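Apart from one protein chain that is not included, each protein chain of the complex appears where it belongs.
Up next, chain A:
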Amino acid sequence: MSPHDVVISGIGLVSSLGEGPDAHWRKLVQPGLEPVLEAARFSPYTVHPLPEIDWNLQIAKRGDQRQMETWQRLGTYAAGMALDDAGIKGNDDLCTTMDMVVAAGGGERDEAVDADILAASESRNDRDVLLNEKLTTELRPTLFLAQLSNLLAGNISIVHKVTGSSRTFMGEEGAGVAAVETAAARIRSGQSTHILVGGAFQTEHSDMLLGYELAGYLHRGPWKPVWQRQGAEGGGVVTGSGGAFLVLEQREHAISRGRKIYAELGPVVSGRAKRRQGELDAEIAALLSQAALPNGELLTISGASGAHAATAAEKSALDANPAITARGFSTLTGHMKEAQFPFAVALAALAVERKAAYPAFDAATEKPFNGVPRTVLATAIGYHQFEGMALVNAA
């Protein structure tokens, strides 16, 4: 234990299961919990939809809410929850010195305008002119700002006054891994004392599904738990809307404020397997070894997406280590892309803090865990590229 350790002092979570760390804990410890599914709206795809959210609770001004689409609202909301949880929200001194790393994709396009242009393109040869004609007249001017990747962070600055620094990382799950890894490195080296880090994903939009389906990654047909989709119709990924933000803090900074500490964030490791050259198995093994796993039984919160190849590789690596007991939370929340790794770290921190493991999320595949988890591993093996893991230790 050192004063420059990185600790987790705030958690904000939203998923189809509800909002907040307590609500997620209460749901997730129920054995045999059924997922919340929406199978009709985007058929043949199933998604885990957002719960009912009262945006006013974290985004006081209607004007701010109107400037965002759901993705930015969701992230700003989850970030606000994490700041509240850490006792930072509304504290000017802490907010203006707080750093921020957000993992982001892009925001929602206007589906109606796009559909209109596509429909018109069937009878027009001058499609580039059509595009100019429609976009100049039909696009809402401020929609661009709701689509820009770095404007989730921008909105967090505006709404919650976090202004120490603001960086946005892009690149699917890898962005979430790099965000947590960089934030932790900055605290360990003394470059920062407290950092807001996380991301959000709003899947209930056709473009967000298209981002997976252009490579056939989405699972189709009846829903199945994340470990049981090999060989089923489609590519194995079932997505979910959600967000996860963490407040990472230097240990002595958190202690001096008298804050509750969920857990210590241990090593965060990341990699880029050249998957086409068959490197994924070796890369996962290398990350497991770099993470310096402790002896004894190890609860593992897996961010496995369900994507056939990546999930098979991760499962076989985890199964190969008899000490590991995995919980694939995508079974219950769906895959949340940029938010996947922060979400995994948050669930790991909760288990450490509550001194209890989650029951199997998929009793047919996952084995029981009987001990008290003092250390929990969190993973995110990207559905297409990039890999990361973190060890979360008792505070």
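Before moving on, here are some points about what is shown:
Keep this in mind: contacts are C-beta pairs under 8 Å (C-beta built on N, C-alpha and C of every residue); 3 or more make two chains touch, one makes a residue touch a chain; residues count from 1.
Quick note on the criterion: contacts and distances are computed from a predicted model.
Of "3-oxoacyl-ACP synthase", "Cytochrome bc1 complex Rieske iron-sulfur subunit", "Lysine 5,6-aminomutase subunit alpha" or "ABC transporter permease subunit", only "3-oxoacyl-ACP synthase" is the UniProt protein name of the chain excluded from the display. The omitted chain makes contact with just one of the residues A:Leu210, A:Ala282, A:Ala323 or A:Ala363: A:Leu210. Within the full complex, the residue among A:Thr46, A:Ser149 or A:Thr300 touching the omitted chain is A:Ser149. Of the candidate positions A:Ile59, A:Ala178, A:Ala326 or A:Ala378, contact with the unshown chain belongs to A:Ala178.
Along chain A, the points of touch with the absent chain fall at residues 45, 67, 100, 104-106, 109, 111, 114-115, 118-119, 121-122, 126-129, 131-133, 135-137, 139, 141-142, 144-145, 147-151, 153-155, 157-158, 161-172, 174-175, 177-178, 181-182, 185-186, 189, 191, 206-207, 209-211, 213-216, 218, 234, 270-272, 274, 382, 384-388.
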